[in-house]
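Here it is, the structure, as structure tokens.
Apart from one protein chain that is not included, each protein chain of the complex appears where it belongs.
Right after this comes chain A.
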Amino acid sequence: MTHGAPPSFPHRHLLGIEGLTRPEIEGLLDRADAAVDISRQIEKKRVTLRGRTQINLFFEPSTRTQSSFELAGKRLGADVMNMSVASSSVKKGETLIDTAATLNAMRPDIIVVRHQSAGAVHLLARKVDCSVVNAGDGAHEHPTQALLDALTIRRNKGRIEGLQVAICGDVLHSRVARSNIISLQALGARVRVIGPSTLLPAGIERFGVEVFTNMREGLRDCDIVMMLRLQRERMNGSFVPSVKEYFRYYGLDGDKLALAKPDALVMHPGPMNRGVEIASDIADGAQSLIREQVEMGVAVRMAVLEALASHLPNE
């Protein structure tokens, strides 16, 4: 499924963007470009992972990421099993390590893991023999989201190098923001973060980003406006006073978007809170890439699974 030979991917797991080199990230994006073409054909099935078992282990519910990984695995020919926490023994007190050991004994080839705690996926990866893909660990990393965002930007802007990207909203709790900051900087973009100080992590300025607490100032001259989801439990007085006030100062509406470059593009990792962090007309408007991000998600996950497949044992 590749045009030319993509550079080999030297890692057994994909646990984060941190630790990947620029050529490795770009290699994954190249593979993903090819996977987009596959997904747009009628015959979408490949044999790269034929006979392989992929387990999607989700400790946090996520319809879209889980189904995206499921489709990606199936299009590459893998047998995919979804395990979600509600139906597992984790609720009965089994530890993450026990779960890992149990699954490992079933000899899967790839485990895709989402967990509510930062570092949980690393912990699990140390206890199993197969490849592990991080589908989001706490507020730490969500590498495939960053890759699909990079792919979406690259296909629409033709490049990432030199672009001005603003990441807006609840950066504090966001693994998407962390992975994107690392990835976009590695690919040569300049990154700003915008949000109220209660939603910005300590020491964020030392990530090499520009920090804005005034969204109108922060959006000036941006090529990409990336919005983050604000969790419902953080809206009412704990981190921000109210939805109304948040939308007024940090919600993306037409007025604020007009301050960015005229050809600025809008992104959101989903699921969106319309009227909280983004106005409906912007989410559905001509500058929005939000639906395309979902398509790129499947492609990027196919690329990642394929790249890791080269490390799977063959006999």
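We take it that a contact is a pair of C-beta atoms (placed from the backbone, for glycine too) under 8 Å apart; a residue touches a chain by one contact, two chains touch by 3 or more; residues count from 1.
We adopt the following convention: contacts and distances are computed from a predicted model.
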item: Absent chain [UniProt protein name; select from "ribonucleoside-diphosphate reductase", "Dihydroorotase", "Electron transfer flavoprotein subunit alpha" or "HTH merR-type domain-containing protein"]; value: "Dihydroorotase"
item: Which residue of A:71, A:118, A:243 or A:259 touches the chain not shown here; value: A:118
item: Candidates A:204, A:228 or A:279 - the one touching the absent chain; value: A:204
item: Selected residue (touches chain absent from view) among A:49, A:96 or A:151; value: A:96
item: Of A:24, A:70, A:109 or A:141, the one touching the omitted chain in the full complex; value: A:141
item: Footprint left on chain A by the chain that the document does not show; value: 18, 95-97, 115, 117-120, 122-123, 137-141, 175, 178, 201-204, 206-207
